[in-house]
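I am attaching a structure below and will ask some questions about it afterwards.
Excluded from the complex is one protein chain; the other protein chains are retained at their positions.
So, chain A:
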Amino acid sequence: MRASPAARKLAAEIGIEVAGLTGSGPRGAILRADVEAAHRPASRTEATPAQPKGAGFEPMRAAIAAAISRSKREIPHYYLAHGIDVAAARDRLTEVTASRPPEQRLLLGALFIKATALGIRRFPEFNGFFAEGSFRPSPALHAGVAVTIRGGGLVAPAIHDTADLDLDTLMARMRDLVARVRAGRFRGSEIADPTIAVSRLGERGVETLFGVIYPPQVAIVGFGKAIDRPRVSEGRVVPRPTVTLAADHRASDGHRGVLFLAEVDRLLQRPVAL
């Protein structure tokens, strides 16, 4: 089945199969316009404006709008922030990665995600789904890693069984995910699977990220930019990014959130064990 990345992306977003469509592109390839045409209600004609001018609701924005509106309407968020010393994690990265070819190098983000996943094991109230009036912890742990889509939008596809992956495998999955999402190639199932979300929006500059929970999940962990703060640790100024937790107060209380972030911190102080 030939289909453009944009067509596959859109089809995944609105939940239709590209296989069932008729393509108008070269050699019958399915284009974005074909997916749009298939999704458009039959009654709507070109003459009828679908949205007020300026609303410009692309399906991706509509999907985000629906999920986030529900989140803000239904989920009583609470927010916690905690500064983590990442000097040990950075030293470990340099030690492990310096002599490797680029394909095998690690990024700090991989350590963050692994520490989060390992930390969650002792705090099941942050991993699972709130549905039909109650919280159901998930036996599986799939971190949804937020990735921006080039040209607009955001998805957080799952890295399956995150805590069980060694750092090299986790890093390879992250790179693959980013490359695919940027090109619009991801599966609808990847979006539905995560049991907790992790965002590294902070990497691009912000110190602290106040996450919005993606329902029916109950927590999102955010890592801010590693800023060299005038904090003396054994005579050095150390980078100390802020990790944040936004969690569903129906499923957990702040006290547990504090302990969870402390656990993530503790795990990052012993990067060899990640």
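In this section, a residue touches a chain if its C-beta (ideal position, glycine included) is under 8 Å from a C-beta of that chain, and two chains touch if they have at least 3 such contacts; residues count from 1.
Note that in this section contacts and distances are computed from a predicted model.
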{"item": "Chain left out of the displayed complex - its UniProt protein name, from \"Thioredoxin family protein\", \"Isoquinoline 1-oxidoreductase alpha subunit\", \"Acyl carrier protein\" or \"ABC transporter ATP-binding protein\"", "value": "\"Acyl carrier protein\""}
{"item": "Contact residue for the chain not shown (choose from A:M174, A:L245 or A:L274)", "value": "A:M174"}
{"item": "Options A:T22, A:S99 or A:S134, residue touching the unrepresented chain", "value": "A:S99"}
{"item": "Sites on chain A contacted by the missing partner chain, in the whole complex", "value": "94, 97-105, 107-109, 150-151, 174-175, 178-179, 182-183, 200, 203-204"}
